[in-house]
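One structure coming up, written as structure tokens, with questions to follow.
Here the complex is missing one protein chain, while the rest keep their positions.
Up next is subunit A:
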Amino acid sequence: RPVLLSVICHPPQNYPLYIRSVPTENELKFHYTVHTSLDVVDEKISAMGKALVDQRELYLGLLYPTEDYKVYGYVTNSKVKFVMVVDSSNTALRDNEIRSMFRKLHNSYTDIMCNPFYNPGDRIHSRAFDNMVNSMMMQVC
């Protein structure tokens, strides 16, 4: 069951800082999915400007009828977007679990930002981050 996570930089570049998927074939298709979902994310953020109470987004971003994937998004205060693509057949995955996965991602991302050897905007090459992502995805699949 393919699960893809990616961390995407804040505007105006919006290029991915980190992409991981399990299994690793079809990764290119996921890149496309993630890219289009970014537009949906931006839409949601601007729409939120009016009705604003809630903190982070957690939503069913896109659902491709043919492919059956669910896309979840999460945006931090520093405009960093996390996108997760899950196979629809994976109905065991509940909202809470997705939320906690995003929290973990956010926590690890914060740790990376505070790493003095990391330049903001670079691709993420941290082993700790990889380990966290791996263990998270093992739980899901």
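Rule of thumb we're sticking to: a residue touches a chain if its C-beta (ideal position, glycine included) is under 8 Å from a C-beta of that chain, and two chains touch if they have at least 3 such contacts; residues count from 1.
As a convention for this text, contacts and distances are computed from a predicted model.
This complex has a chain not shown, and the name its UniProt record holds, of "Trafficking protein particle complex subunit 6B", "Signal peptidase complex subunit 2", "ALA-interacting subunit" or "Nuclear pore complex protein Nup85", is "Trafficking protein particle complex subunit 6B". Contact with the omitted chain, checked across A:S78, A:S100 or A:S135, is made by A:S78. In the full complex, subunit A touches the omitted chain through residues 10-11, 48-49, 52, 54-56, 76-79, 106-107, 109-110, 113-116, 120.
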